[in-house]
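Every protein chain of the complex appears in place save one, which is left out.
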Amino acid sequence: MVKGSLSPNRFFSPDPGVRILAAEIYRSVEDQPLLCPHGHVDPRLFSEADGSFGSPADLFIIPDHYVTRMLYSQGIPLEQLGVPRIDGGEIETDHRKVWRLFCQHFHLFHGTPSGIWLTHELNEVFGIHERPGETNADMLYDTISEKLASPGFTPRQLYQRFKIQVLCTTDAATDTLPAHQAIRNSGWQGRILPTFRPDAVIHVDALDWKEQVEKLSAVSRIIVSDYRSFIHALMQRREFFQSMGAVASDHAVINPVTGEITTGEADGIIKRAFKGTVSADDASRFTAHMLMEMARMSVEDGLVMQIHPGALRNHNTLVFNRFGPDRGADIPLRTEFTNNLMPLLNKYGNDTRLSLIVFTLDESAYARELAVLAGHYPALKLGPPWWFHDSLNGMARYFNQVMETAGIYNTAGFNDDTRAFCSIPARHDVWRRASANWLAGLVARHMIDIKDALEMMDAMAIGLAKRAYRL
Amino acid sequence: MVKGSLSPNRFFSPDPGVRILAAEIYRSVEDQPLLCPHGHVDPRLFSEADGSFGSPADLFIIPDHYVTRMLYSQGIPLEQLGVPRIDGGEIETDHRKVWRLFCQHFHLFHGTPSGIWLTHELNEVFGIHERPGETNADMLYDTISEKLASPGFTPRQLYQRFKIQVLCTTDAATDTLPAHQAIRNSGWQGRILPTFRPDAVIHVDALDWKEQVEKLSAVSRIIVSDYRSFIHALMQRREFFQSMGAVASDHAVINPVTGEITTGEADGIIKRAFKGTVSADDASRFTAHMLMEMARMSVEDGLVMQIHPGALRNHNTLVFNRFGPDRGADIPLRTEFTNNLMPLLNKYGNDTRLSLIVFTLDESAYARELAVLAGHYPALKLGPPWWFHDSLNGMARYFNQVMETAGIYNTAGFNDDTRAFCSIPARHDVWRRASANWLAGLVARHMIDIKDALEMMDAMAIGLAKRAYRL
Partner (left out) sequence: MVKGSLSPNRFFSPDPGVRILAAEIYRSVEDQPLLCPHGHVDPRLFSEADGSFGSPADLFIIPDHYVTRMLYSQGIPLEQLGVPRIDGGEIETDHRKVWRLFCQHFHLFHGTPSGIWLTHELNEVFGIHERPGETNADMLYDTISEKLASPGFTPRQLYQRFKIQVLCTTDAATDTLPAHQAIRNSGWQGRILPTFRPDAVIHVDALDWKEQVEKLSAVSRIIVSDYRSFIHALMQRREFFQSMGAVASDHAVINPVTGEITTGEADGIIKRAFKGTVSADDASRFTAHMLMEMARMSVEDGLVMQIHPGALRNHNTLVFNRFGPDRGADIPLRTEFTNNLMPLLNKYGNDTRLSLIVFTLDESAYARELAVLAGHYPALKLGPPWWFHDSLNGMARYFNQVMETAGIYNTAGFNDDTRAFCSIPARHDVWRRASANWLAGLVARHMIDIKDALEMMDAMAIGLAKRAYRL
């Protein structure tokens, strides 16, 4: 990768002693490959050899809700950013205009992770060493467009250039994984693996639940009519996902409540769901029960189980109605783990066949609950700082609040968790630099020595993720 | 302003590289004027040209609950500090004795914001470069008394000397603003603006609600007898406040619950309030509804809307019964924003005619809820670190936890929020130094360059407050 004008010591402590140590530690993993065990990149990018990222606005702005929500918060309509309206309303279709708007407002990203990632991508991926602004917007648009049209800039080429070893996507339980199949069929060597995310069929109070379950019946060839057939269909899907290379399942819940109900109760809920008479309490108890079931299945089939709780989705109804989900209006909630995870951890947490990775958007639970739980239960690992906390300060807070109690070996290394493929190297680079800087601080304060730090750095860059995700 | 023996680089990082940068950034705004868009200074101080601050104890101790609560916590009775008893009980009236007690215990303020502000005031306002203690208490008392009696030390003179551009007070909806009127009539050029705070008439379960509403009828000349007339009276008061220069309303609530009820329901609650049969649930729903109404009116009349939630007032009944409100026994509560603000943000949060500034005493909501909400909704800005968090560490935590997600442009700059007029320059100085130091850290870690930092510093010192408060 061509090195740009980025400072080689960026993000390290200003203290010269720590900085030198951090640089030494970072250099030891700087060129290591990338493991991407959880994220949201579209697998279709890789299904053909000559895949394309589209225009600079397609690549950097329109699909990236980190970018569009910041511009929106400052009063720029999403329509002007070219974000597609699901209601067919008019939007800006001239991507050059969208790009200009973005460049004009680039100062909004000062001091933010998006600012860091975008700068990294421009420098390291596109060799652009100047900051976007009003005056150079057109020139940058042309430069990037030209590169994107050149043969070295297909998704597959960048996958290799980024040294990605494995990239896990996130896929509905009802997905037949045609893109993953196409990749396999193509003979290309990149490892793009699906992840089993059955939320849509588990949340029995969702408006489209019946439709989703019909899909589930169709793809599993098991007619789902009661709880028993529902479970069988899910087991069939897990088996299918594993046959396609999946190593993990993933579960998004508002609250990580876990707890079993009887088969009779579960059956009653499924039946009420079919009739459309399911209650909110039914839905909560069913989700709590299904987390138990998913853990049970993981013990049996070995899929790593991920829980991503605490995001209230689509908080902004106007934005949701116009633009659909994932448009920046997902807002975190306070999240309780000690009581909520107790049933699951009591039943499966002592079993080392289970690898359970829990994430949080509520940092107040790091030191109070999660580090303590992860520092006790053999099955539990704590996922890396997630979403809004996937940032330099978010990582520093995580190291500060988690590591003393959990130890690094009860964490799951790093996930980039992105839809923006080109930001992957930037995100891993931030993690590696933040980790190196944290370790350098431990060395400088005589808590560990440099040999320990290098071992720990290696684990944090690669080893912990490999182990937690059984890659 | 005479510069005292305060270190010119105080509060900056000990790291020499960061310190030099911080000093450079700070110097760029050091002499900028002060905007004070939210606070509790008594406007009567300014209504006459020769206003006076009273004795050194009147200025520094008796009215300052930050000071008296710390002394009280160490077992010093408030009576000995000259704090007036509302029940007529005896108190110390010799202000020299009160001053001595304060000086004897000055060590209690080591490492506290009050210690920093008091030291700043002594040095920069009174030219006193020694620390208060038992031995110099009398000498300091004499020196300060003498200065306070001299012509340069009237509130108006200090307003000019402090370079204050605008000072917003906090005033009841029923206030006829005679002091503000007197200031206007006097022809003095200082801008002392009222802020519309209708809490007393909105909290329908308050003991004196009927009395307050009678006042509201009287001052608005609209007989409040039902919900409709209540709303009309409030609109009349907002119009009056705006005619007196008000730019904002302010709302103190225990929880920032928002949500509309029907006019019929609101009418029922008002009627029960008149009969004295209102329930706690009535009061909650009415407050939630009135926050919606206030937002609606702000969209129409352009008053900036502030919400200050989460303080449980008058926790200590003994202190409250003897000394009345605002005596240091207000204790924060955990505060939820994501669900609570949803109705208001859904209805008005996408409308850029609204400028809504939300504060918190619950820092756990910074990164989890508030930064994310402010980083999405165009109408919402996050207020500066408030009350107990208006401190060097409080600011550092705010920068750390808020800025990466919200970006600085979704924040509202600084408020001093003080009753202690002479502490205003000290408070702004701490904010400017803390901001400069934070920005210097970003520069030193190569996240922004010095040009960005200077622009951001200017915004944080002046620009953001000016924009958020539409000054």
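Read from first to last, the chains carry the letters A and B; within each, the first residue is number 1.
The definition used in the following text is that a residue touches a chain if its C-beta (ideal position, glycine included) is under 8 Å from a C-beta of that chain, and two chains touch if they have at least 3 such contacts.
Only a predicted model underlies this, so the values are computations on that prediction, with no experimental measurement involved.
Participant: From the list A:A371, A:L392 or A:A434, which touches the chain that is not on show?
Facilitator: The missing chain is touched by A:A371.
Participant: Taking the entire complex into account, which one of A:V29, A:L158, A:V219 or A:M403 touches the absent chain?
Facilitator: A:M403
Participant: Just one of B:L207, B:A280 or B:L318 touches the chain that is missing; which is it?
Facilitator: Touches the omitted chain: B:L318.
Participant: Using the document's contact rule, name the residues of chain A that touch the chain not shown here.
Facilitator: Chain A touches the missing chain through residues 13, 15, 17-18, 336, 338-339, 342, 345-346, 349-350, 352, 364, 367-369, 371-378, 380, 400-401, 403-410, 441-442, 444-448, 452, 455-456.
Participant: For the chain that got dropped from the picture, name the residues of chain B it touches.
Facilitator: Touching the chain left out of view, chain B contributes residues 6-7, 9-16, 69-70, 72-75, 107-113, 115-116, 312, 315-319, 328-329, 331-334, 361-364, 388-389, 391-394, 397.
By our rule, only the chains that are shown with their structure count from here on.
Participant: Compute the distance, rounded to whole Å, between the mean C-alpha positions of chain A and chain B.
Facilitator: For chain A versus chain B, the centre distance works out to 40 Å.
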